[in-house]
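Notes follow the structure.
Every protein chain of the complex appears in place save one, which is left out.
Labels for the chains are A, B and C, by order of writing; each one numbers its residues from 1.
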Amino acid sequence: MKKIVNDPESVVQDMLDGLISAHPDSLQLLPETTVVVRKDAPITNKVSIVSGGGSGHEPAHAGYIGDGMLDAAVCGEMFTSPTPDQVFESIKAVDGGAGVFLVIKNYTGDVMNFEMAAELAEAEGIQVEKVIVNDDVAVEDSSFTTGRRGIAGTIFVHKIAGAKAAAGGSIEEVKSVAEKVVANVRSMGMALTPCTVPAAGKPSFTLEENEMEIGTGIHGEPGIERKPIASASAIAEELTDKILEDIKFNSGDDVAVMINGMGATPEMELYILNKKVNQMLTDRGLTIHKTFVGDYMTSLEMAGCSITLLKLDDELKTLLDAESSAPAFRI
Amino acid sequence: MKKIVNDPESVVQDMLDGLISAHPDSLQLLPETTVVVRKDAPITNKVSIVSGGGSGHEPAHAGYIGDGMLDAAVCGEMFTSPTPDQVFESIKAVDGGAGVFLVIKNYTGDVMNFEMAAELAEAEGIQVEKVIVNDDVAVEDSSFTTGRRGIAGTIFVHKIAGAKAAAGGSIEEVKSVAEKVVANVRSMGMALTPCTVPAAGKPSFTLEENEMEIGTGIHGEPGIERKPIASASAIAEELTDKILEDIKFNSGDDVAVMINGMGATPEMELYILNKKVNQMLTDRGLTIHKTFVGDYMTSLEMAGCSITLLKLDDELKTLLDAESSAPAFRI
Amino acid sequence: MELHVQDVITWMNKTNERLQSNKEYLTSLDQAVGDGDHGINMARGFNEVVQKIDGADYETVSDALKDVAMTLMSKVGGAAGPLYGTAFLKLSTSLKGKDSVDQESFKSGLEEALAGMKQRGKSDEGEKTLVDVWSPVIETFTNSFNPEDLVQTAQTAMEKTKDMKATKGRASYLGDRSIGHLDPGSVSSFYLFESLAETVKGGE
Partner (left out) sequence: MELHVQDVITWMNKTNERLQSNKEYLTSLDQAVGDGDHGINMARGFNEVVQKIDGADYETVSDALKDVAMTLMSKVGGAAGPLYGTAFLKLSTSLKGKDSVDQESFKSGLEEALAGMKQRGKSDEGEKTLVDVWSPVIETFTNSFNPEDLVQTAQTAMEKTKDMKATKGRASYLGDRSIGHLDPGSVSSFYLFESLAETVKGGE
């Protein structure tokens, strides 16, 4: 394990201390928690947006705190959903009277912990609504399973729900536009190498020197297929095709694209992927409204990528383009 | 070699195509070159800022093109300084009549190629000035050597020279403030793993599983010492101390900090480093004006980091804080 | 069988010991079908439980179990945290007011715990989760209760999860490929019941 850490048991706390000291004017850590909250919270009469999950996906989620995006990020232990009391603290800290909206990635632990926190908050008279993001088409979506996972598409939910709230939207309006994003966003990822949780000390899986895995989750959950490393174009094609099988795009549709790095993939490779994705979408007659290339939802030092497509209507376009001061998603 | 590429020989061209298709409204590629230029160039009567160097350091340098920062980035082959004709093309494309300012990192190849381009431009009557960035304290600075290398501190030169030019500064004023940055900026890096140039197919060096190297360059140039991996705090201390030996800070001085990832280092580790750096500087009575944590000057998929400190006066503070629309350095 | 406050403390201590020494084993089970944190999370949580209740003064078994519940809820996280937290909270509520606990009241407490977990996890028997250990284990708390039976039942149930296909939790992403792996949560639940059996036996 080659890592720049101190005590593997305290990586989350150390990271958060370093984060706050890098952004002392905009971020604060709630005392005795791992909850990062915008410094000027609560904002009276604005719906507040809270997200979070296990740590190890940086800049998700604390990097998305800012005007027009999140009000708080609840940071769990490494790859471990945060506990209800922490989520509850975040809700109390950001509630400005207009209610708190939770963006939850579809993992059993996240859903349970956030729901328990919502129950605690409602018991104290705070209005809470939520959306569950499930954009990962690598996983089958059926009523007999836990359904698709939430991965990089979550960033678009943060952005658009955040913009709606910043524009004065009610909690119902925020919920409704967030659900629209979830209905229209799909992602799929792949890995070239695994990653190592510091306290575990060894990689979550192994891949041969010439192997890649298609469909790997952002916590190193096994994917759907292992095979020899293909070219960037073939990878772009496989991931994009799988997304396009799942959600119908028509010629003329507007789309936002995210080419996300899993942590150790050079930006160069992400742009090489984007070349192909861009060609594929353009060939289908789609209008690419905006493209985001970078590390948005990572898996520690995993090498690999995910591709996300979001189908846009006029409302989503306006909200996606709205200003955001979040360090990891400045618009 | 685990990489998401097509033909290893065409990675730079493929990357640039993907970059332009991600930023079609703000960037353009000069025909038949690897020169990226802002779409609205040339800007009449503004001094234009050009930087560049070998590829493999993304987001350097094309990610720093934008209002208030660079006008063009000349992208060489992998880790290979671009040729004079390419630099010359960039100069011609951005010159708006107020002259062109070149930001050159101190490598023999970069200096020679950019100087030859400057000669070509001057022969055509374009006013060209330059600064040579040499912030890397891992290398001895003496008149018998090629001197210190230019690494992540270069981004501060881009930012501040770019802000001066955007504010209407003359080419002499831009040069003078750029020289002030160079005089006040110092960096030092380290590596946990090497990186592999796609066309070379094998890593530039090897490190044992428990080894790190202090002082490694951004092209995998050997550093000054190999030893067992130390804690994040010890690494932060070693790099920061080396910088502080080289440039004198007094209690009360203002400083900008950059904790730069080499490509494969999770943001989590960079923030853990920042915690310690922040403590050290605060303990010395320094005022941390701004902290930048992220991948700014990378070395493909190398794992490791560099730390940069820039001593600020009022002029530098104002220029550092000025707006920038560059995707990799939005302010 | 009769359970007193001190037994709860012993039970938790024994569970914690098993979790600490099997932390890496649980983590590697979770690496195979999940995200590799189950050992780390359970070890952290039960370490906190022991810190909290060992040496503390409780009036009733229910009070002690409530602290166990709240600690697990706030220190484990992931899927296991709310599930174990809910289980102990329901168990505590069900035993409220009782100074000591016999197998009958313990059994109905476990039934409420199981119902709570199922509701929280939207899960049922046969989905390759800790439910598949809790459910048969409860049936051993009859008048003829004996600790060996409890261990045997828990162990068999835990081992049976190996051949199941996961339809809940992170392992469900694997579909058929989850078959052949033990469910990490069932293994940690086995440690819990094995420790309970040992506690009860020692106390007899």
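As a working rule, a residue touches a chain if its C-beta (ideal position, glycine included) is under 8 Å from a C-beta of that chain, and two chains touch if they have at least 3 such contacts.
Because the structure is a prediction, the values reported are computed rather than measured.
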item: Where the missing chain makes contact, among the chains that are shown; value: B
item: Residue, one of B:5, B:197, B:272 or B:288, that touches the chain absent here; value: B:197
item: Listed residues B:23, B:175, B:219 or B:311, member touching the removed chain; value: B:219
item: Given B:18, B:42, B:63 or B:76, the one touching the chain that is not displayed; value: B:76
item: Absent chain, residues of chain B that touch it; value: 54, 76-86, 107-109, 112-113, 116, 138-140, 144-146, 149, 197, 199-200, 204-205, 217, 219-222
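Rule of thumb we're sticking to: only the chains that are shown with their structure count from here on.
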item: Distance from chain B to chain A - Cα centre to Cα centre, in angstrom; value: 29
item: Chain B and chain C: spacing of chain centres that average the CA atoms, whole Å; value: 54
item: Euclidean distance of C-alpha centroids - chain A vs chain C, Å; value: 32
